[in-house]
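Taking it in order: structure first as structure tokens, then the write-up.
Heads up, one of the protein chains got dropped from this complex, but the rest are sitting where they should.
We call the chains A and B, going by the order they appear; numbering starts again at 1 in every chain.
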Amino acid sequence: MYPLEEGSFAPRNHWYVAAWSSEVTRKPLERIILDSVVILYRTGEGGVTALAGLCPHRGFPLAKGELVGDDIECPYHGLRFGPEGACTHIPSQDTIPAACRLRSYPIAERWQWLWIWMGDPALADEALIPDHREALLTDPHFRCAGGNYYAVPGRYVLMHDNLLDLNHVPFLHRNTFGGDGGGAIQVPEVSSEGNRVTCTFTQPAIDCPPFLSDLLGYQGPVSRRYVSQFFAPCLHVIVDIIEKLDPVTGQTEPLGSLLHIHAVTPATADSAHYFQGEGQNFSKTEPCLSEAFRSSQMVTDALDEDMSATRLIERSIRLQRGRLPEVLLKADKAAVLGRRMIQALIDAEASMQAAARDE
Amino acid sequence: MYPLEEGSFAPRNHWYVAAWSSEVTRKPLERIILDSVVILYRTGEGGVTALAGLCPHRGFPLAKGELVGDDIECPYHGLRFGPEGACTHIPSQDTIPAACRLRSYPIAERWQWLWIWMGDPALADEALIPDHREALLTDPHFRCAGGNYYAVPGRYVLMHDNLLDLNHVPFLHRNTFGGDGGGAIQVPEVSSEGNRVTCTFTQPAIDCPPFLSDLLGYQGPVSRRYVSQFFAPCLHVIVDIIEKLDPVTGQTEPLGSLLHIHAVTPATADSAHYFQGEGQNFSKTEPCLSEAFRSSQMVTDALDEDMSATRLIERSIRLQRGRLPEVLLKADKAAVLGRRMIQALIDAEASMQAAARDE
Partner (left out) sequence: MYPLEEGSFAPRNHWYVAAWSSEVTRKPLERIILDSVVILYRTGEGGVTALAGLCPHRGFPLAKGELVGDDIECPYHGLRFGPEGACTHIPSQDTIPAACRLRSYPIAERWQWLWIWMGDPALADEALIPDHREALLTDPHFRCAGGNYYAVPGRYVLMHDNLLDLNHVPFLHRNTFGGDGGGAIQVPEVSSEGNRVTCTFTQPAIDCPPFLSDLLGYQGPVSRRYVSQFFAPCLHVIVDIIEKLDPVTGQTEPLGSLLHIHAVTPATADSAHYFQGEGQNFSKTEPCLSEAFRSSQMVTDALDEDMSATRLIERSIRLQRGRLPEVLLKADKAAVLGRRMIQALIDAEASMQAAARDE
């Protein structure tokens, strides 16, 4: 098994981030999500539509088409479909066959991104979307900015593995993030509840990393603590708490916190989508760190390092024909919990479907 | 099923266009036809030879070799084969093993192209080649010119689908052919007989398309009628009849006709060959339309649109792992008849082979 049981792909009856809100415009965007082709576009009133991306007539990809009002027009034979997926026009005939429609996917806008439900629409309860206030993305003390999108050249679980084990930071990101004064690495404290894995990495006494010194206006010893939450199967929010440290007394005093925001959405069996943003709860008057973050070469390089790791491990899996043995370490506890959670979600869906068939 | 029954590829005991006559010279041309590698070349006297394209010794592709007299010489170990496929020379030995020969394929030159028979040579009756006089290609009233060759990035049936439903013209070719004054589109009249599908598309009253106005020396209302014939499994000839229309009385008067000529030959399971030409029955003294047609950017763009559509639908099939559902419309009648005809030809061959085995 690597990293899920053979034949397992991803749970469908869950919300996934489909796109940044800013990515979806009046020009249709194609995105393969959970192995299905989806198009996303905005109606004239600004609403977001998510439809199956292949014309039901001949399979032509609708993202190559243009909008006529709020309808998408297939560029091959001119069929049009409204924002609910109903066919509204067939140039060569007046009647619309009942089967001539596009599947429509529930969409919900939260914070700066669009969540999609690819499973049974009857189950698409928006209450199942992770609470963005609780996850701090819309917490008034934080200013957050998203906007980084990456096409991941490997299976989505590899990204979750990556995000759930921050021990990779001082090594994979040695020349970018990792050179921030890293210090001792500890096996995280890990717990899980429902669909959520929480883990905490601590660096009790390090020098304030240079890029933070600039922002915090402080140089000297700090205590740093990452509290990472994985809202399976898609969202990670890592609160990165920096405290001024008196090395003599051991007393600490808050300096500020960052938010590292990540969403991972399965595309095909060996590719995924990755959405990354940043937040901060200090320096409310200057330009937001996350903006600086997003445009910095260091961050681009660091995220390229993650993409590269994913691509290389996907290559290893392929070279080993899917049978890549793994030795798991103590520090993998969160990643293993994350995988098990995803596998359990997949298995639960399979059982539900089997039960439905038996009825 | 899309677009043929699973496991079906193409009927073999039929004539297919292998190449334009002008493509075949003293330099061997490799073409994969019905999943077999074929080489085509001309003998010193100008005859055309079609042989299996891989050396029977070690499988080296003979198209990399050169002619020695009328023999093709394998570049690897110097074996030579005559225009009938017999091995004529093995440098390292005097005797020629009986199995050391290339399969030779029947070839027939008609009009400007070369037809090949990939099936049982005993059945290769040239009378089965579509009658080019009847198909108007050699009709003395028409001047025709071929020469456009395209490697199709998708299965051959997608090209037949395309050619048998002209309703795609105003949409896919919106910026090329389709902008010619298009007007109302009608479900065609369709009939079939033997291996032939005939369908007629009419545009009773439109403005004469600009590119035709130039050629016909006429501006004003016209009635246009396309009579399309598909000679399964390879050839399409579309007569495009333009008549001057008196919009008051409804009376018409002939202006001229074009011929749109298409041949489609299966290459591999997901690629094909496409041969396209044009003809006209008017303006006999000026440069032939078809020459202008062939060199025009508009036509190149339009044919690129068809190639692109084929590539995109082939991608959709691949993304759906071969199971691309289709909703068929009234206007698809000709394409569906065409597919059924091809499927019937495949099934008939399979039955014949099964019967031969049982004897």
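Following the convention adopted for this analysis, contacts are C-beta pairs under 8 Å (C-beta built on N, C-alpha and C of every residue); 3 or more make two chains touch, one makes a residue touch a chain.
Bear in mind that the values here come from a model prediction, so they are computed numbers and not experimental data.
Across the entire complex, the residue among B:His57, B:Arg225, B:Arg311 or B:Arg340 in touch with the chain not shown is B:His57.
Screening B:Ala18, B:Cys74 or B:Ile238 for touch with the missing chain picks out B:Cys74.
Considering B:Gly7, B:Pro91, B:Pro140 or B:Gly194, the position touching the chain not shown turns out to be B:Pro91 (whole complex). Listed here are the chain B residues that touch the chain not shown: 32, 37, 54, 56-61, 64, 73-78, 90-93, 97, 99-100. Panel shows chain A; residues 2, 161, 165, 167-168, 170-172, 174, 185-187, 309, 312-313, 315-317, 319-320, 324-331 of it touch the chain omitted from the view.
Just so we're on the same page, only the chains that are shown with their structure count from here on.
The geometric centre of chain A is 48 Å away from that of chain B, both derived from CA atoms.
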